[in-house]
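Just one protein chain is left out here, and the rest sit where they should.
What follows is subunit A.
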Amino acid sequence: MLARSGLRTARAFGSARTSATRNATRNASTQSEGAASWKNTATLSASTALAIGSCTFYYFQFGRSVHAMTPAEEGLHATAYPWEHEKFFKTFDHAALRRGFQVYREVCASCHSLQRIPWRALVGTMMTVDEAKALAEENEYDTEPNDEGEIEKRPGKLSDYIPSPYKNDEAGRAANNGALPPDLSLITKARHGGCNYIFSLLTGYPEEPPAGAVVQSGLNFNPYFPGTGIAMARVLYDGLVEYEDGTPATTSQMAKDVVEFLNWSAEPEMDERKRMGWKVMAIGSVLFAMSVWVKRYKWSTIKTRHLQYNPPVAPGKMNPRQSRR
């Protein structure tokens, strides 16, 4: 009781004090209104200008993106093509893989190796066993050393890897003016833009380099190649190969087929990966829905309970409406 009355007096004093100060400030602002508002406006404007200025200075100093290379050195960004085999639920078109391997074998293989693909990988994806065996036997491989330590030659087997056009990288450089033709096994993974980049590169050679472009001797102009000077000349021309399934061998058709083949050589597991992937997503979503239901079921008693708390009341001050939830 004593404490409560003390509080009340303090509150009375406080209210009196606040009303007094409020009167004082109001009087002060009414007396010198013109000068104070001019100063306030100037201070506010100056600080705003300072804030904007420092932000602008900081952005120009540190915020702008910096390019180490010119756009020509970066290379033209490849067009995004709607590749059918890049869709979530689509496999490679294996007829296209077969055509693409034909293009690789007849065109690309004279300079580019495909070191990570064995002949056996072609069986069941784009060739029958007998076709792949016949292709492997056209090449010679080293044998194990015999009793005299001699290493002889034997025809290839399915377990051998596709032979490279050059013995080693130095031989490849020496035959191509110092430019090494890259190995194509993982090329779609190894180049920014993947399939789009390779397709654009193969089909993007202009008839003549544009005016003002500097092309070194021995190089060819291709806007998609970083630096625009590429040692590989245009190789794909209409009718260069003859497809056995009668598909017209246009430049873009051959480029599309060989790009799909190179994507297969970089990701031979893609078909199986996508098939397993969507099964996992299907089962996983069912299990997730079940786990959500089980959680709600187990928590239902806790979520729907009602807590009631009646605080102890001081004696003599009983108020039945003071019960709280």
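Throughout what follows, contacts are C-beta pairs under 8 Å (C-beta built on N, C-alpha and C of every residue); 3 or more make two chains touch, one makes a residue touch a chain; residues count from 1.
The working rule: contacts and distances are computed from a predicted model.
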Missing subunit (named according to UniProt) among the choices "Ubiquinone biosynthesis monooxygenase COQ6, mitochondrial", "Dynactin subunit 5", "Complex III subunit 9" or "beta-aspartyl-peptidase": "Complex III subunit 9"
Residue, one of A:M127, A:I198 or A:V258, that touches the chain absent here: A:M127
Touching residues (missing chain, whole complex) on subunit A: 89-95, 98, 124-128, 130-131, 245, 271, 275, 278-279, 282-283
